[in-house]
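Note that one protein chain of the assembly has been removed; the remaining protein chains are unaltered in position.
Each chain gets a letter, A and B, in the order it is written, and its residues are counted from 1.
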Amino acid sequence: MSSGGEFGVLVVGAGPAGIAAACAAAGCGARVGVVDENLAPGGQVWRGEAHPEIDRLRQANAKVLSGAAVFDAPEPGLLLAVADGRTIALRYQRLILATGARELWIPFPGWDLPGVFGAGGLQALVKGGWDIRGRRVVVAGTGPLLLAAADYFRKCGAFVALIAEQAAKPALARFAAGLLSHPGKAGEAAALRWRLRNVEYAASCWPAQARGDGALRSVVLREAGREREIECDLLACGFGLVPNAELGMLIGCRTSRGAIEVNEQQQCSVDAIYAAGEVTGIGGAELAQVEGAIAGFCAAGEPGRARELFAARARARRFAESMARAFALRPELRALPAGDTIVCRCEDVVWGRLRTCEGWRHAKLQTRCGMGPCQGRVCGSSLEYLLGWRRDGARPPLVPVAVQRMLDAGGRD
Amino acid sequence: MTLAADIAIIGGGIVGAACADAFSREGLRVVVLEAALAGGGATAAGMGHIVVMDDSEAQFALTRYSRELWDALAPELPREAEFERRGTLWVAANAAELDVVHRKAAWYRERGVRVEILDEASLRAAEPNLRHGLAGGLIVVDDSVIYAPVVAQWLLDRAAAHGSIVRTGARVAALRNGRLTLADGETVEAGRVLCATGAAAAELMPGLPVRPRKGQLAITGRYPGFVHHQLIELGYLTSAHGHSNESVAFNIQPRATGQVLIGSSRQYGDESVGVNRPLLRRMLARAIEYMPRLAGLSVIRAWTGFRAATEDKLPLLGPAGELLLATGHEGLGITTALGSAALLSDFVLGRKPAIPLEPYLPSRLEGGC
Partner (left out) sequence: MPDPIRIRVDGAVIETAPGTTVSAALLASGRLATRRSVTGMPRGPLCGMGICYECRVKVDGVEHVKGCQTLCRDGMEVQLD
């Protein structure tokens, strides 16, 4: 085991929020570290991009540890991470959780076929070096992520046959109207719509079934009571985002509806812990950056500089709230899984078995749902949406690690 | 609204469930009151092993009797119960422990329990992932493992099919003269009340000689074929029998999924439900001493649970004041659940039991009645 350093401010996550927090804190002269499990900074939204914020982080006086996944918080002031099969101990005085969010999936028949990916998931895999020129892609689910993903696939030379958005036209229209009070966003949205002008976009439309024998061949979509089948090579689907709150929960931070609760200074309910970005509630990259900066300034002891950003945060929050309203999941989607649809992919537990269980813990004990390597992150979030089941707290290890890693003390025994 | 029953069972873990099943098959009207989830306490936290123990005649009698009952029940259990006759391999680390193995073998054989003795070479052949240099071992061939939460639920379902009423999320707030009052105000009138609440037994009956004894386990990802038998070091008995505040012992179990369950640890005095990291490390370190390749396996989850421990390591079965007790099973709750239920069912019906009940009567201990 090695020491990754001792920091005045340690940031977990190098996405928009984490980068902003690290740069803010470093700019105040704090001794800053950033630990991120991805191969390079940028989080999901700036993955594989040469974004100016990533340069800013590189130039900031901050130590960045990439490819390092935090797996335990054994005592205040200490995190343990695993990188390259070795344990790294990270000590801090203040911690900023910027652990972001993951996609939410609503299981539907065939969603577990090879060829079906998350919307952000397919984007990430393509950015990892997969050339999808000439492939036929259907993008489905909900949220601005679908448009961003479709735009990216189109740029990569794939043919996007359809964008299927579950939200209804009136909700989307209200959202579009609301964009007028956020001029920068309206411009972005218009540019995006222009780039996607040749891609069919259907509202009140969602996947009913993915078909194929061993791999995806077509998607059946439901729209206004009718069904239509579209042949495709790839389906990129995601039904919104859920916060990656597990590290915060392990530390004992209070959460509300799955997100870490923070006050005006982005402080959590536990001393010396801050949080910013999607993990405090889904709100998009711009809000994440502002929250990150506020957390960074406060953690570094300069709340005055943080206060200057409160107005920008309030504006970005309003925009986030209107997004959440527009893209709220409609109740019909609870009927998406069939009795034999896999809900827990790690353990192959089907919907028919789960819907008769009394709750998350009961399901875990009786069916093994949530007992696999994803530790309930995929199925647990689906079941929270489908049945309102709240998951239990987090325990170490936060991610599967070798037995040897759990032996590495890091503490003072 | 008042429920009436011949017998009310407080606690829907494996022991309460087995009792409910046994009593209801005898035609008794049973109500089971489980405060949270069926099989959600020590039943869920433990290793689910079925082992015939030799640490005392009384322990042997109960574990052997109960194992026979498990073997008879096995063909009826669902696939999800994961009943597997893996055998228990007691590992001898050195010559002194190998002597113990020979003595154990003789003791078991005298009592008709099938065992095999392994030397260093045959131990390596039986379990290639054990480290070199271990002296040998003893296989208790007919020991088994099950996935206990599913079995507890199955037993409760079978009890319900025989007319039992099973309430989960039903906490007992007050208990007097056969009348139980639940936290939600509902009442139960019962001819007899059986307490099968495990480590929480002393909450219901202050002064009861049952102490919570915390344990921790870790489970790996799927590595089918990594280990074949349930493995236990001979020092396990020292850990289980000792009264020291903290101890660990090498105890590994293969699960039907191919996952490896790593134990064991014992601890008094820590009643927090969180993982005790230093003790977890000691436990994992002990496991790696015996099976070095464990170090590279991926751990998916670690958790804790509380055994119900008594001073003399035997359970409390039988009358205590107005109650009947079925608790204090320490690490043998799964093993002896069926035997406990059978003995108590015989007691309630006034029948001669298959083995004497005396060694387990609560009256044997101070505070036991």
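Observations
In this text, a residue touches a chain if its C-beta (ideal position, glycine included) is under 8 Å from a C-beta of that chain, and two chains touch if they have at least 3 such contacts.
All of these numbers come straight from a predicted model, not from anything done at the bench.
The omitted chain makes contact with just one of the residues A:346, A:365 or A:406: A:346.
The residue from A:37, A:53, A:151 or A:286 that touches the chain not shown here is A:37.
In the full complex, chain A makes contact with the omitted chain through residues 37-39, 44, 67, 69, 102-103, 105, 112-118, 120-126, 128-131, 214-216, 342, 345-348, 372-374, 377-378, 400. Not every partner is drawn; the one left out touches chain B at residues 221-223, 257, 296, 298.
By our rule, only the chains that are shown with their structure count from here on.
Per the touch definition, chain A reaches chain B in the complex via residues 72, 74, 358-359, 361-362, 365-368, 371-373, 375, 395-397, 400-407, 409, 411, 413.
Only residues 37, 39-40, 44, 80, 149-150, 153, 168, 218, 220-221, 257, 262, 274-275, 277-278, 280-281, 284-285, 287-288, 294-303 of chain B touch chain A when the two sit together in their complex.
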